[in-house]
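All protein chains but one are shown in place.
Labels A, B and C are assigned to the chains in the order they are written; within every chain, residues are numbered from 1.
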Amino acid sequence: MTANLFERFLSTPEAAEAFSDVSIIQGMLDFEGALARAQAAEGIIPGAAAAVIAGACRAERFDAEAIVAGGSLAGTLAIPLVKQLTAAVAAQDAEAAGWVHWGSTSQDVIDTAVVLATRRALVSIDASLGSLIGALTKLAQVHRDTPMLGRTLLQPALVISVGFKLTSWVAPLVRGRERLRLAARAALKLQLGGAVGTLSVMGEKGSAVAQRMAADLGLRAGPGAWQTQRDEWVALACEAGLLCGSFGKIAKDISLLAQAEVAEVAEPSGGGRGGSSAMPHKRNPVASMLALAAAARAPHRVAALLATMPQEHERGLGNWQAELAEWPGLFMSVHGAAHALAEAAAGLSVDAARMRTNIDALHGLVFAEAASMLFARHVGKSRAHALLESLSKRCVAEQRPLLDVALESLAGDAALASVIAADELRAVFDVNAAARHASSTVDSQWADLRARAAALDAEPL
Amino acid sequence: MTANLFERFLSTPEAAEAFSDVSIIQGMLDFEGALARAQAAEGIIPGAAAAVIAGACRAERFDAEAIVAGGSLAGTLAIPLVKQLTAAVAAQDAEAAGWVHWGSTSQDVIDTAVVLATRRALVSIDASLGSLIGALTKLAQVHRDTPMLGRTLLQPALVISVGFKLTSWVAPLVRGRERLRLAARAALKLQLGGAVGTLSVMGEKGSAVAQRMAADLGLRAGPGAWQTQRDEWVALACEAGLLCGSFGKIAKDISLLAQAEVAEVAEPSGGGRGGSSAMPHKRNPVASMLALAAAARAPHRVAALLATMPQEHERGLGNWQAELAEWPGLFMSVHGAAHALAEAAAGLSVDAARMRTNIDALHGLVFAEAASMLFARHVGKSRAHALLESLSKRCVAEQRPLLDVALESLAGDAALASVIAADELRAVFDVNAAARHASSTVDSQWADLRARAAALDAEPL
Amino acid sequence: MTANLFERFLSTPEAAEAFSDVSIIQGMLDFEGALARAQAAEGIIPGAAAAVIAGACRAERFDAEAIVAGGSLAGTLAIPLVKQLTAAVAAQDAEAAGWVHWGSTSQDVIDTAVVLATRRALVSIDASLGSLIGALTKLAQVHRDTPMLGRTLLQPALVISVGFKLTSWVAPLVRGRERLRLAARAALKLQLGGAVGTLSVMGEKGSAVAQRMAADLGLRAGPGAWQTQRDEWVALACEAGLLCGSFGKIAKDISLLAQAEVAEVAEPSGGGRGGSSAMPHKRNPVASMLALAAAARAPHRVAALLATMPQEHERGLGNWQAELAEWPGLFMSVHGAAHALAEAAAGLSVDAARMRTNIDALHGLVFAEAASMLFARHVGKSRAHALLESLSKRCVAEQRPLLDVALESLAGDAALASVIAADELRAVFDVNAAARHASSTVDSQWADLRARAAALDAEPL
Partner (left out) sequence: MTANLFERFLSTPEAAEAFSDVSIIQGMLDFEGALARAQAAEGIIPGAAAAVIAGACRAERFDAEAIVAGGSLAGTLAIPLVKQLTAAVAAQDAEAAGWVHWGSTSQDVIDTAVVLATRRALVSIDASLGSLIGALTKLAQVHRDTPMLGRTLLQPALVISVGFKLTSWVAPLVRGRERLRLAARAALKLQLGGAVGTLSVMGEKGSAVAQRMAADLGLRAGPGAWQTQRDEWVALACEAGLLCGSFGKIAKDISLLAQAEVAEVAEPSGGGRGGSSAMPHKRNPVASMLALAAAARAPHRVAALLATMPQEHERGLGNWQAELAEWPGLFMSVHGAAHALAEAAAGLSVDAARMRTNIDALHGLVFAEAASMLFARHVGKSRAHALLESLSKRCVAEQRPLLDVALESLAGDAALASVIAADELRAVFDVNAAARHASSTVDSQWADLRARAAALDAEPL
């Protein structure tokens, strides 16, 4: 298996499988097979040998535990793998065994295997991102103008709309998916350099071999080996980290809105989802939990990867190996979160009535700024701010609507009453108008986001 | 000042100045001035008031310590700043004071100020990057084919060339500079949203005000406020972190090559650079030290910023504030490293003779792989590998050149001697040919890098 | 100043002062003065020279900017400082100038200065910790048995008491304060090693000089220099990080409980605390914000410090310098949080009525587990769990108290009714009894915590 129980619990079977022992070993073998084929095509090794080598590259015949044990001793997992492969080839064709892993080095095999595994994980991640964006976009259409509280510093602020709120969830996802694609295009490249990156054993044919292998494996052929040039690789991890940040923001909001006392949204339940081993009444926001866990873990993985970048000379000591170990967990975590949120978004229930109740419970205080601005046009901002502060206090103390208190105040002040009509003041407190205004500010943004999301959906990773 | 003594020591005056109290406060005031002008142009506030407000926006008249003290109490630095500005405006025009900060909120002022400061720092960073790339590129031309050891896992591996080595330093810098520009274009945008991002106070005119302000301040106008959409912002920090990783790789190599026992390169000295308070003979690699310090610090800053992304609802509690605090040090650190490396690269001395001495001291062992491959074509890889292992041991034990030992072995084996000519074996041990081969593999890469570097130089950030 | 505007905003004047330029420079000078005095006492340098040197060690006469500029060139801040000090001494006594910094090195001066600054910050931190523990302990006494909801995964779980809740806030603080003291005792030690740690210049007298200096400066004399032995030093930073974690837990709880929809506690307001530049009605939980910011920043600072531990040979290149730069912000952050929480705790209002309202709003669902357990004794756990799940659903659907629904169910099942009395079932739903039970489980813990807190208070750091 790929990871401890608790990591797999936070991931998905697909992502765990992408980085499983079998998947990594098969990736190494795919490298060796493609190397042999390419070298045969370039006349470096005999075609017959290449055929035997490629035929032996089947992960299920390899012993992962022996590779780990041998690797710890040798200092690299590639040595025992090549040894097992050589033995398998030799069992069929002693001469062919001599051409296994010809002119290559540990890092070529291992980096390429991790690239292949990562591409597999990215396909799952990208698909879940598409589902998540789709589900949230649909929700934003249904509830475009539903009024809800905007909150700052965990306190009620002004009225916004559900459509407006969802922009702040979806826009980073669309951008993040675009940036992830871009980063993947740069990062998913063949590693082939031989001992120090010069492909010295292949003479003039190194570049041609690399081109053939890249085509064979469906990877980009870099302009050279990237043994200690990790910037494009770690840049991909940064995008994974940024996605987790955006997932975390959504999950934080959902989990806060799903608190019993707020109760404005709920993750889908049923079928054993989100139960408690102790409490029969519990409905836990499990998808948010998974996404928050990803957001809690990812920054440290990204930091670990950034910190391993200063790799010594032509191959790092300790830092390259640390990079490999920290890498899979990050992408497993990203898919765990993306997949869970996509499922939750598709079934997210939005309680418009409760949203309204929560707004109304504040007695119109969330319109204090707007009322203040109305008065300010006539009495100046500081007098207006002070007036509203005192009206707000009365509203709280007397548990009466701020609008009523404000209308009384207006009626009692002839000068003000002569310039501000009561209806003008009432309009300021219109919940639905406030929500519609919020939605209107993101109309063109949504058009753009939908178009970009459609373009991404049209051409899968 | 911007930072503690030890942070400033690792940075530059320009970068420290970009994030100084005065610079940040001026950035906040530039926001307030631009806001007033834009609102006047849109007929939201009187033109006369805007003029007085804009005229009062001069940082040198503000008291930073009072702003910090007031901010800690209020929970935001913007409240005391706006209070000071309002007082300054009121001193000239009581009515105008009522229009200060109209319809805006703390986050608008502060985020925009940090964007402006960051842009200033990026100009310095980008320029130093250009110098660094230029100096290393020149060095690669001068020493294109100078042979040097390639080293893996801190042990000698094969012969490479200085030109080849420098590719691995320069390519990540060119890519990093390109990605930094791209990220900056996305991230350097105006923040303007009012209380919750809807610009509610400005009614229909919010977007027009934002367009005017962005043009005024030379920033991008986002498609909306980005109060809790921090992905493009933190993506810029990721690029800063990636650059530090690439700087760290260069500095690690320089500092290893500059060890007395290796002595292949030396940072420029003289003028008090790199001395010791205790040891008169010391010449410390100070630029590498600064770059390694940046590489040691940056990953954790990036992680801190990624971790603050899940900001609650329409403004975060604690996480936004943490982001602001961690941000400046990252960019100060980047410039400290970039500037120091650019200076060091311009004066880096390369000791080609010593490089050759270090190669020769290994008695040709670094050609063991190449010799093994030559033999392998005739006796198979595993026999060849075993043969070279045993020859290598003799070479070490007897302190004789591997070539001599191998020639003896060849001469003593009639079968081998009939297929491998002595000259063929000698060619394998040709240091200069190995270096030329290494350089040839990066020729086309250098052409591309030089073109891209020139394009970046042509159009400054 | 010590730090950028946003870091100072999250800290306190005391902590900022502890790491200010003047404080660090005075610390370096205190080292130099103590060194001269100790060497004079041991007969290494003339007593008269020592007197002149010690007299010149006044930070206000030194130019911090020149030290930073000179330090960046030289590679260490100590060289320009020693140069300035030497000049100041020479101005009075040319011969004495020759004895300045005798036999010492940069790291001695700088590490000791940071130790002294840290001690100063720790005194403030420890005092605020004491106040915070005291205020929370008082609150726990007043509200010992006040029932409130216990919540898990951000959903209501069972009834606890305020006294029980506060244990989970206070116990980590008491332990944290104890561990901080222990770590400080180990970490606050003199650094004195000379060039490589051997005090070679002082011959046999090195140890005696160290003993005298330690006594003079009130520090522990290590059994030797700790130039690249950073474990006790970074262990102190770990304790700072752990404290921020514990602060963050408290702040998270307070900020969640202070949400308008929950409204069970409120931070003190008034006097401009927690206002909004846009919204007159806002009361933001500012202390929680500061503590959450500290909790968001500290882990990354600790990681940075841990990552710098592998320092090369007898003095690190880049890592030591990175450690120095990251250190002050951590301790500034700790005090910002401790101080703010102490103030907030002293004025925290607890709304017992609202706590009860929030419990009652759940219709008794939080007693579902308890009821299930009661039934389970007679019908087995799985039947009971299933029964309560179905009763819970009815309770939610019909918006009736779970107790009523359960009593009906009991009455309708003759077998059950024969073994469970209605009063027994009613007892399970007793809110006050549940709270008293919760409090009773932490009684002895509180006794212990109070005793330990008193012991800490009795003997200040």
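As a working rule, contacts are C-beta pairs under 8 Å (C-beta built on N, C-alpha and C of every residue); 3 or more make two chains touch, one makes a residue touch a chain.
Worth saying up front: this structure is predicted, and the values here are computed from it rather than measured.
The shown chains contacted by the absent chain are A, B, C, with contact judged over the whole complex. Check C:Arg119, C:Arg151 or C:His363 against the missing chain and you find that the one touching it is C:Arg151. Within the set C:Ala16, C:Cys57, C:Leu85 or C:Ile160, the residue that contacts the chain not displayed is C:Ile160. The residue touching the chain not shown here, chosen from C:Ala56, C:Ala97 or C:Ala184, is C:Ala97.
The omitted chain makes contact with just one of the residues B:Gly71, B:Gly241 or B:Pro285: B:Pro285.
Taking the complete complex into account, A:Met289 is the one of A:Met289, A:Ile359 or A:Met373 that touches the chain left out. Touch with the hidden chain on the side of chain A covers residues 1-10, 12-13, 19, 21, 24-25, 64, 67-79, 82, 101, 103-106, 109, 194-195, 251, 255, 271-279, 284-286, 288-297, 299-301, 303-304, 307-308, 317-319, 321-322, 324-329, 333, 340. Residues 152-158, 255-256, 258-262, 276, 278-285, 289, 300, 303, 307, 358, 361-362, 365-366, 368-369, 372, 385, 388-389, 392 of chain B touch the missing chain (whole complex, contact as defined above). Listed for chain C, the residues touching the missing chain in the whole complex are 75, 86, 94-95, 97-100, 102-103, 150-154, 157-158, 160, 164, 167-168, 171-172, 175-176, 179, 195-201, 203, 206-207, 223-224, 227-232, 234-235, 238-239, 241-242, 244-246, 248-249, 251-253, 256, 292, 295-296, 298-300, 302-304, 306-307, 309-317, 369-370, 373, 376, 380-384, 434, 437-438, 441-442, 444-445, 448.
Following the convention adopted for this analysis, only the chains that are shown with their structure count from here on.
The centroid of the Cα atoms in chain B and the matching centroid in chain C are 32 Å apart. One inter-chain figure worth recording: chain A and chain B are separated by 24 Å, centre to centre, where each centre is the mean of the chain's CA atoms.
Those residues of chain B in touch with two or more other chains are numbered 75, 103, 195, 251, 292, 295-296, 299-300, 303-304, 307, 317.
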